[in-house]
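Shown here is a partial selection of chains from the complex, left in place.
As written, the chain order gives the labels A, B and C, with residue 1 at the start of each chain.
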Amino acid sequence: MSKISVAVLGATGMIGQRFIQMLEDHPWFEIEGLYASERSEGKRLGDVLKVRDHVYKDETMDRRIEVMDIGKIGKNCRIAFSGIPSDLAGPTETELAKAGVAVFTNAGSHRMDAHVPIIIPEVNPGQYDAVKDQPTYGEAGGYIVTNANCSSTGIAAPLHAINQAFGLKQVFVSTYQALSGAGYPGVPSLDAVGNVVPFISHEEEKMETELAKMLGTYSDGEFHYAGFKVMANCARVPVIDGHLESLVLDTEGQPTLEELEKALVDFRGEPQTLKLPSAPEQPIIVRHEDNRPQPVFDAMAGRPERARGMAVTIGRLRQSNGYYKAFSMSHNTLRGGAGGSVLNAELAVAKKLL
Amino acid sequence: MSKISVAVLGATGMIGQRFIQMLEDHPWFEIEGLYASERSEGKRLGDVLKVRDHVYKDETMDRRIEVMDIGKIGKNCRIAFSGIPSDLAGPTETELAKAGVAVFTNAGSHRMDAHVPIIIPEVNPGQYDAVKDQPTYGEAGGYIVTNANCSSTGIAAPLHAINQAFGLKQVFVSTYQALSGAGYPGVPSLDAVGNVVPFISHEEEKMETELAKMLGTYSDGEFHYAGFKVMANCARVPVIDGHLESLVLDTEGQPTLEELEKALVDFRGEPQTLKLPSAPEQPIIVRHEDNRPQPVFDAMAGRPERARGMAVTIGRLRQSNGYYKAFSMSHNTLRGGAGGSVLNAELAVAKKLL
Amino acid sequence: MSKISVAVLGATGMIGQRFIQMLEDHPWFEIEGLYASERSEGKRLGDVLKVRDHVYKDETMDRRIEVMDIGKIGKNCRIAFSGIPSDLAGPTETELAKAGVAVFTNAGSHRMDAHVPIIIPEVNPGQYDAVKDQPTYGEAGGYIVTNANCSSTGIAAPLHAINQAFGLKQVFVSTYQALSGAGYPGVPSLDAVGNVVPFISHEEEKMETELAKMLGTYSDGEFHYAGFKVMANCARVPVIDGHLESLVLDTEGQPTLEELEKALVDFRGEPQTLKLPSAPEQPIIVRHEDNRPQPVFDAMAGRPERARGMAVTIGRLRQSNGYYKAFSMSHNTLRGGAGGSVLNAELAVAKKLL
C-alpha cells in the first residue's frame, strides 16, 4: 500500500519529537509536515532538538517547522499526531476531526469526552467502537483517539493482565516520574537537581480515574468503568526518561508469585497478534535481578528495534501481608506518549478505521 | 553539672560526622575522642570531611582521628555514639557495654536483640525499661540503645500520633531515600545520576518490623509489637539528604482532614515536655503548600537552631477512597541517624540512666 | 545610630531572596519593603521561596510582596537593593536614583555607564569617586553602584592581589558556573541533569571587559582599565550554588608558589580594615587538599557567621611551563550577587555617601 500522510503537531516539543522518531522510517506512515506555533516558524528540527538519545537522519534534522494550518492538514493528511500542550490542544484537535482528520493525541483535553476512548491497544482495543459514535466520524471521517497520561499507561498492561487472571480489587501506586513528562522547558533545574517534588498537577486524579476507564468497556454508547480502586501518590524525580512506579496490589485470587509472573510474561494483546509495526513482541517483561527495573537500563525495553521503549518492565515481585508488591517501569514519552499514539494509529489501520 | 565525656565511633563516616555536628557545642556532652579504623589514624577531621552543610569550628576541623580503643573509651567515657557500619558494629558495641559504656548507636546490629530498645523519644520513651534488663546494665552500667533505620524513623512520630488518636490498621509506604543513607562511598555515581534504584538491602523488611516494635510496648521482659500492618516499597533517589516517603493510611476512626492535621500538629512527646536540648519544639510540622515537603526545603526543619533537621514534615494531606494520603519528609542522618541517638542520650540523662 | 531603611527589589527571585537573607538581622540596615512585579503581589515570602540553605525567621517568611512603587520607595528609603532581571532593571534604577535613592544593584544594565562603578570593596574602593560625578548625585543624592557579574567577582580579589604583588599579563579562565546564576526558572532541568552547557549569553564578553574595568582606576571623570588580557570560556554545570573557575595566569614577576600563596592569604582590603559587618575576616582562603575547592564544601566559605559565602577560595596552586595554575571558587549569589551589593552599601556608609 502507499503510505498514509501524517502531520506532526507540536514538533518543537519533547512529545512531538518522539513522534518524529517513531515515524522516521515507518512502514505505513509518512510525515507530511512538522507543525508548531509561530515562534518556531521556519526553524530546522535540528535547531530545536530536545531528544537526547535518538539519532535522526540528516534530512529529518533539516526539515523546517511550519505554522499550524488546519486547512492544509485537513487537505493533505489522513492522520494528525498531536503533541500539543494540553491547554491548547482541545479546540485545535476538534477542528481537525471536523476537517476529516483522525487525531491521535497525547494531550489530556478530550480524554474524558463522551465518545473519546483512551486506548492502549494491548488493553482495550474494543473501546475503538466509541470512535464511530463521535459526530465527526459520520460526517467527515475524522475522530479523536487519546492515549492515557504517561503514569497510567506505564502500569495499564500489567494491571490488565492481573485483573483478567486474578481479579483486581485495590491498587496502591507511588510514582517516581521523569522530567521529560513535564515537557520543555518544564521543571526548572533549581527544583530538580538533588531534589524530589511530591506534586504533579492533576496527575493523581488522572491515575485514579483513567485506569478504571481504560480497563473498563464501551457499550450502548457509553464507557463502563472497571471496579477496582486506585490510591495514587505522584512525585517528580531527577531522571530524564522513564517513569518508575511502586505497586501494592490487592487481588481477588491469591496466586503464587510464580503464577503472577506467568500471567504477566505470557500476556499478549491484539498488537502482538496483529504484528503491528510498533508493537513489542513481549509487552510485559519481568526481571529477576535484585535492583531492577531502573530508568537508565529499562526505560528503552522492547524488541524489535522499532519497538524500543514500548515494553513495560516489572521487577521485584514480592508478597507482604497478603498483598503483592512490585516496581514497574515504562518509557513516558515513548510507550506513555508518542509511541502509544503511533501504536493506536496502527491498530486503527488494522481495524479499517483509516 | 559538668559535661559527660562521650566518644564518637566511626568519625570518618557520614553519621559519625553528624554526631560531631550535634555534639560540637552540646550543653550536656563533651567529645572525648573521635574514633575510626586504622586507615584514618591521625588524620584531621577536615581531611575526611563528608558533611556539606555544616560549618565546623576550626578546632573541631583540626581534631585528629584515633584508632578505636575499647579500653580507653571504657575508662574515659560514659557514652559512646556509634556510627560504625552495621556489619562491624555488633561485637564492638557489645564489648563497650560490657566495659560500662552506654552505647547509643545508629547501626542495625542489635535492633532486634531481646532487651535492646529502638528508641524514638517522642514515640516510645517507656521502652527504656528494657535497658535495665540488659545483663551489662546490672554488671557494669553499660547498655545499648539503638535508633531505628532512617526510613522508619521518618514516619514513626506521625504514625504514632495517628495511631494514638484514631487507630492505625494498615500503612502503605513508598520511599524516596537520599544517597547519604548509604554512607560513603556508598552508591556509585554511575548508578545515581539521572536514575532511581528500586532496592535497598533489607530496608523493606526493617520498615515492616521495626515500626511495629517501636510503636509497641515493653513489659514483662519482652517487647509487644503494635498490631498494624506495613507494606513498604523502598527506592534510592539522587538526593543528598532527606528521605521523602509517600503514605496511604488505613485507620479505625474516620477523622476529617482537619482532625487528622490537628492530631499531628498538636502532638508532643517527652522530649518536648522535658525540653531536651536537641528536641524540636514542634516534632511534626504540617505544610499546606501544593508541592511540599521537598528534600531541599524541608529536610532541615526544626527549631530551635540546635534542633534543625530534627522535625518531621508532613504535606499534601488528602483522602482517597476512604484512605488518607500524605507525603512525609525527615532528615535521614540527623533525625534518622545521629540526631536521633543524641536525643536518645539526652532522654537517658533525664531518666537518670546516665 | 538608627538603622537605614532599605527596599529589596525583585524579592521573589534568587538574588532578591539572598538580599533578604543578608539583611534579616543587619546591624545598619532595616528592610522597609519587599518589591516585585504585579504577578506576586500580596504573596508571602514563604510562598515564593527560592533559597534552599537559609532558615528565614518566621516573621520574614510572613512578609508580603508589594508591587514596585518608585514614589513610595523614594519617600521611605535611602537605599534600594536591586535583584531585578537585567532586561528590566535599567530604567527603574535610573528613576530611583533620580528620586534620591542610592541603588546597589546586581543587574548588568548600568555596569558600563560613564560614571557608574563596578565595585568590589576589597579591590577598587577608590572607584567610589565616580559616584559623585553621576548627575543624580548632585541633584537628589541618588546614585547607582553595581556589582560585577558573578563569574568576574569570583576571581577579582585574587587577581587583584596577584596583580598588585607581581603584575598580571594574561588570564586564561574557564568557568564551571552554578544554575542559580541563571535565576529562576532559569535553566530547564532537561538541559541541566547529567549535562554541561558551554554557553552563557554575554558572559565571556563581560569577563573580558569587567575585570579590566574593576582592576583599573577612576580619575579625571573617567575609568582607566587595567592592562592585562582575559581569555574566557564559560559553561554551566549542574551545581546549585558556587562558581568554580580554572585559571592559568601569566605574570610579570615569577614568584615561587609559596610567595604567590602568601600574597593571596595576606591580602586584606578596606572592608577588613573598616571591619564592615558583611566583610569576611580573610577575603581569600587558600586550601591545600588535593581536591578542593568544591562547590559543596567551599561556596559558603567566610567568617564570621554574617560573612558566610563572602570569601573566595583558591586551591590547587601549581606551576606549568612558566604559568601559574589554580582553581577558584566563590558563591555566585552571595559574594557574586546580593552579598556583594550589601558590602558595597556598607562601604558607602563608611565613606559617608549615605
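Structural remarks
Here is the rule we use: a contact is a pair of C-beta atoms (placed from the backbone, for glycine too) under 8 Å apart; a residue touches a chain by one contact, two chains touch by 3 or more.
None of these values were measured; they are calculated from a predicted model.
Displayed in place are 3 chains, all sharing one sequence; the entire complex defined by the structure file totals 4 copies.
In the analysis below, only the chains that are shown with their structure count from here on.
Because chain B and chain C share one sequence, their contact can be compared position by position; here over half of the interface residue numbers appear on both sides.
Here the CA centre of chain B is 40 Å from the CA centre of chain C.
If each chain is reduced to the centroid of its CA atoms, chain A and chain C end up 47 Å from each other. Residue positions of chain B touching 2 or more other chains: 194, 296. Considering their complex, residues 47, 49, 52-53, 55, 193-194, 289, 296-297, 300, 308 of chain C touch chain B.
On the chain A side of its complex with chain C, the touching residues are 14, 50, 179-180, 184-194, 238-240.
Chain B contributes residues 170, 172, 174, 176, 191, 194-199, 204, 208, 229-233, 235, 237-240, 244, 246-248, 290-296, 315-316, 318, 320-321, 323, 325, 327 to its touches with chain A in the complex.
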